[in-house]
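In this view, the complex is presented without one of its protein chains, the others remaining in place.
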């Protein structure tokens, strides 16, 4: 068995597509955003990725049928002027080990390059360790040009945020992407780090809509954000002090699976 | 040395065999059941599997001779109408690492495919965290057809059981099996998670007897179940409260070796 | 760099040699015995083994020069009738990971096979968890014939000792050796598990001398044993109860480096 198995389900022809990466991580921001995006724009699944670098696990659906842990690729064809073709990478897990992170990222980028990708957007959560009412979207990019472009769209570039850099797929797609001569941006939604954070995902999606000239309804995500708000405020009432927060973005091997 | 070494001890010709997988896991349910099955139907060992993914360990028998940690394959030829040829996978360990789990499962399925296997049954324990008097057999399958077939035989398909899916070989044989176009079912005997559980193994075997039109005596397993019951009731007398149970089916890497 | 690098320092022709394996483990019994043996019979180093499966470490000698962590092979030519040619494997470490254990053992056995080895003796410590005045030498072997031969020489074969089998190189050389059609015996000196144990090493060497028709002085080892005895008895005076002993031979991955 290959270390990474890419099952192409459907042949897809795209024109200069942009790759959007949203895998599980802090506050589940990236996964929430990318899963929402693929539904909202009705993207088509065209490939499934299995790997030894994922846990040896299958999920059982409500009807009793299983599916194996995977990452999945979706495609979207531009529908009007100003839009671009899009590939979206979503999934259950990031690679469990450093080696797995590098291998999986590289394998997706190989495929992306063949499909004409020259630009990547990765999504991530940026944990502040305290509740964030109006999450900013922080950025990191492969060039100053991209930094300037993103600033104009409201993305915040802030010294020492993130201090120790980006760990996991959201950073690695930028770094290895450079070896493929791809230009990339990471969009990090601020989040407390205590809860899954649909509000932060919403903030990230607003930037992405603007970047990709997409328009879609965010009300479902807002509804989820309200639910989480209620849970959070109830918790604040009962506990004056929260338990110590998760570290923002740390460098331990153990955290890799959980960091966007 | 290859990562997985398959030693064929005996050439075997089988007709459309079904593969039954029973490796160590929760409550040792799967191993108890599969080991009992191979004895009860007098199956023949035809292959031994050694691997770097197992612990570097040998067992010492009562006569002082050793055997290396392994998985083993047994075969059974149908003896009457309605029966099918069977391959049984039993063993000392599951693969220690995620990579090992994927590799070992894939390697057995490669061999199984060559031998004509199109259908797999994996056995497992499903830990409830409390004592279970009359263990149900829960199911998961690769298709709705199989789900329906199993329901008719008394297998329970219950939403959110198991919540986080199946971890280890019992799930992976279903998932990777799909890449080989095999139809599979996982049969999970409810168990407390505190003890080895022959009663749960018995419940699983009753389903399997019915699926495979086999008939054999279960009294040895019942005797073992009574022994365990006595130990359990003595424990309940002395302790009003049990120690916190093992988690049901969790996702940590550390548990892989112990989850069916 | 290969996973295992075997540097042949000197070409050696041996006649039907027996391989003796003494690597670090419980009570350091095996290493003490094998290091003593190679000095006592003035064996010649003919190969050095480096590997990624050892720690990335060099030792610094008293003169300030370094040597890299290794295993080493020594040869001995029979000097009188009844003796046999001998290869001795000694070293600083066993493989750090299960994979490393399998790979290193297999790699040495490959070389041993080429040199005509058909028989292996591995040395080990067997931790009892309490002080042992007169350590027995326990055995395990690849065949009943060997068991009987060893019994005649005073080796004890005792049910459930060791209960969970042999972990690490001392067992794996027997197990993988079977795949090379080699006959092997493991000689385990009883030891407390608290101290390095020259007395146990001495007991093992006495058996080995008898097996291999060797004769050499053991007084240096006896002297060391007396020193350890003094330390132990002083400890017993000051503490009526010892700290909980190391487990005998356990199955955890973490222990692999330390178990003979």
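The letters A, B and C name the chains in turn, as written, and every chain counts its residues from 1.
One rule holds in what follows: a residue touches a chain if its C-beta (ideal position, glycine included) is under 8 Å from a C-beta of that chain, and two chains touch if they have at least 3 such contacts.
Just so it is clear, the model here is predicted, and its values are computed rather than measured.
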Note: the excluded chain touches shown chains A, C
Contact with the hidden chain, among A:19, A:43, A:174 or A:187, goes to A:174
Among the options C:53, C:102 or C:194, the absent chain makes contact with C:53
Full-complex touch with the removed chain, picking from A:35, A:72 or A:103, is A:103
Checked against the full complex, the residue among A:128, A:142 or A:192 that touches the missing chain is A:142
Among listed residues C:67, C:130, C:144 or C:236, the absent chain is touched only by C:67
For subunit A, residues touching the missing partner are 95, 98-99, 101-103, 105-106, 139-144, 147, 157, 159, 162, 164-169, 171-172, 174-176, 178-179, 186, 251, 253, 256
Logged for subunit C, residues touching the omitted partner chain are 1, 5, 7, 50-60, 62-69, 96
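Convention: only the chains that are shown with their structure count from here on.
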Contact graph of the chains (line, ring, star, complete, other): line
So, in whole Å, the Cα centroid of subunit A is separated from that of subunit B by 37
Taking each chain's mean CA coordinate, subunit A and subunit C are separated, in whole Å, by 52
Expected list for subunit A, residues touching two or more other chains, is none
